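Of the protein chains in this complex, one is absent; all others appear in place.
Should a chain be cited, it is by its letter among A and B, assigned in written order, with residues numbered from 1 in that chain.
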Amino acid sequence: MDAPRMNSRKFIWPPKFPKWGYQNRINFKIGMLFLLPWTIGFIVFTLYPMVASLIYSFTIYHARQPLEWNGIKNYTDLLTDDLFWTALYNTIYMVIIGVPLTLFSSFFCAVLLNLKVRGQAYYRLIYFLPSIVPTVASTILWLWILNPQAGILNILLGYVGIDGPNWMTNPAWSKPGLILLGMWGMGNTIVIYLSGLQDVPTSLIEAAELDGANWWQRLWNITIPMVSPITLFNLVTGVIFMFQYFAQAYVFRGFQNLGYPLNSTLFYSVLLYQNAFQWLKLGYASAMAWVLFIIILVCTLALLKISDRFTYYAG
Amino acid sequence: MTINTEIQISNEATEARQRMRNRKVRNFFQSFFSHALINFVGLFFLVPFLWMLITAFKSNQDIFHTPPRWLPYDNVLAEINGEQLPMYNVQTEKGVKQLAAVKILEGVGTFVDPSNPSQVLEYEIQQGDKKIAEPIMHISFRWQNFPDAMNRASRPSIDASFWVYFKNSLIIAFFTIVGTLVSNTPVAYAFARLKFPGRDVLFVIVLATMMLPYQVTMIPLYLFFNNFLHWGDTFLPIIVPAFFANAYDVFLLRQFFRTIPEEMCDAARVDGASEWQIFTQLVIPLSTPVLATVTVFTFLWAWNDFTGPLLFLTSPKHFTMALGLQDFQSQRTLVWNQLMAAATIFTIPIVVAFFFAQKTFIQGIKLTGSKE
Partner (left out) sequence: MNKKLFTSLIILVIISMLLTACSGKAAEPEVLRVWIQWGDNPQQIQTLFDKYTAETGIKVEVTAPLEVDKILPALTGSEPPDVLVLSGGDLVKSYYKEGLVDDLTGAVQSGKIDLTDFFEAPLDQCKMGDKLLCLPWGTDMYALFWNKDLFEAAGLDPETPPATMEQLAEFSDKLTKVAADGSLEQIGFLPDMGWDHSDLYINMYDGFWYNEDGTKMTANSQPVVDALTWQQQFYTKYGVDNVMSFSSGWADTYMSADYPFYTGKLAMYVDGEWMTGPNFISAFKPEASYGVAPFPPPADHPERANTAVVQGTVAVIPSGAANKEASAKLLAWMMSPAVVAEEFCFNANLPTSKKAAEDPCFTNNPKFKVFTDLISSPNAKIIVTTPISLEFNDAWGLVIEQVLHTGMDPKPVLDELQATFEPKLAEANK
């Protein structure tokens, strides 16, 4: 057998796979057998639809007639479509305001829940319970809470002298209303942060205490960096989720038009659904889907790249 | 000891006591402040919950009462001739009397004096701005809202009621759990413990699919299920994909399987066990905690699922609870009390599941957020 050649970095084409020995072939067969559910699923439910939707995105869909090829016109039409930009704006609003706000609040709550006070178990329960209320139920509940006349939020605000806005009919306040709804259900993010906080070595904290650091300095210099991987995780998942925001917006508008009021709740996914199932422009909607995919991909990669400088991995 | 040191010691002692008292005071304030803050923030989480429950008990007339009351009020009823009739304060010529309303039609009410049931009196309910007859209310929890909500469908329809929706949700959740457990475990095991060429490349692909938004596959899948397979309006488009593994559960299970000591599997291999035997007889029994987690999470996800049913279920008798609730709310028959009652019932199974599986819940969430 030749000694391995360390300087053979030439690019070999066509790529030669190493010859599989008998054991490798057996292992491969067994592996594939175990993977069968995923493989079939991948081909039928992932690969085929991806290819199909890519093709659709270049066509105009007709119900009982063959597909009509449209080239890249679907994509260029998107650029001139006012609704597309409105939807993009609304979605980015939620991503830029909703996600960081939720992250910050859940971290704050996790810190609260990590304090040494009696009855923590009960508090943790209370903070977590809303996150398991089913989405539709919590959205409808918040519709009731945000009702400008009889809703309890405006009533409570009234007690402290604030004139509550029309959460559901004023386009400027519908998205904040949805953000509040999202924050009510951030229990699982709190729990993830909480477990991260508990993993922060107490020795570090105590050492800082002895050195005379007050609680703010401890928080800023030790705790926050130590949980930065969790922050990154929550941030990325939050962003990906927010770009696909659909169910809450769909339920929130009641029986009014999608996007009510005044297209302020017309999020990207909602517009996509509208194009696909209300106007039957399936080709156009497919183009929207691929644009969304690319946006999410770019944002995630960008986040991961930037995060390298801010996250600290302990060991 | 000299007097000076004694004084010094006693001074130090006083100072120490003073410091301790200061610290106690500071601790007390810190503790009080922490408690207050936690409680205040906790109200944000708690009050909507309570409000949901309280509204579920309100009577129809009470929902929009201004200013809104915390406790539910309902009509005071009187039994006359075997019927329960609501009592009203009626302004008659002889002053305000309490009468029971037999029938109200087009603004005119037919009343009966409980002390004299045979005499029937008619009064207009409202004359201009003046209310002649007003119902008498008292604090009462209207439990009837719950059966009313459940027996009603989101539309007063045929073969459909929230009981049916509840059943449908259970069916879908059950099969989804079965499919998830059956399909994800072998896949995860393959990635965790089997060595075969291309394993890591494939795993990267599996993870990559997590990044794919469902919108990309939604439209072709919709056409595929509806037009090609004719599975429209059945549970199949929602259940069948669960039998073909998904990236999240594969990831979760793989993380767990990797914690099972390699030596145990190797020992079994040396003993001549096939991979399948190792998997079913060794790994699975050891994995009950994570399987419980996956079960609980899958139940939560399937119970909650809205988009799937929205796309594929069209007849009300096939609706799930999530779809039914949304449909109820969008049908212009917004009876908030029944809606809240239905929402409460929708939430109860999850809360119950949570209480039984608290540890697995929390553990699972931590696993998903684990740094590995």
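Keep in mind that, in the parts below, a contact is a pair of C-beta atoms (placed from the backbone, for glycine too) under 8 Å apart; a residue touches a chain by one contact, two chains touch by 3 or more.
Keep in mind it's a predicted model, so treat the numbers as computed, not measured.
Within the complete assembly, B:W231 is the residue of B:F44, B:Y214, B:W231 or B:W301 that touches the hidden chain.
The omitted chain makes contact with just one of the residues B:I63, B:L221 or B:L291: B:I63. Chain B residues in contact with the hidden partner, per the touch definition given at the top, are 60-61, 63-64, 103-109, 124-130, 155-158, 171, 175, 178-179, 182, 226-227, 230-236, 239-240, 243, 276-277, 280-281, 314-316, 318, 327, 329-335. Residue-level contact of chain A with the missing chain is found at 62-65, 147-149, 166, 168-171, 254-257, 260-263, 273-274, 277-280.
Note that only the chains that are shown with their structure count from here on.
Rounded to whole angstrom, the centroid-to-centroid distance between chain A and chain B, based on C-alpha atoms, equals 21 Å.
Within the complex formed with chain A, the residues of chain B that make contact are 31, 34-35, 37-38, 41-42, 44-49, 51-52, 55, 63-64, 66-68, 182-184, 186-187, 189-190, 194-199, 202, 205-206, 209, 211-224, 241, 243-246, 250, 275, 279, 300, 303-304, 306-307, 310-311, 321-323, 325-326, 329-332, 334, 336, 339-340, 343, 346-347, 350-351, 354, 362, 365-366, 368-369, 371. On the chain A side of its complex with chain B, the touching residues are 20, 24, 27-28, 30-32, 34-38, 40-42, 44-46, 48-50, 52-53, 56, 108-109, 112-113, 115, 117, 123, 126-127, 129-130, 132-137, 140-145, 149-150, 152, 155, 184, 187-188, 191-192, 195-196, 229-230, 233-234, 240, 243-244, 246-247, 250-251, 254-255, 269, 272, 276-277, 282, 285-286, 288-290, 292-293, 296-297, 300, 313.
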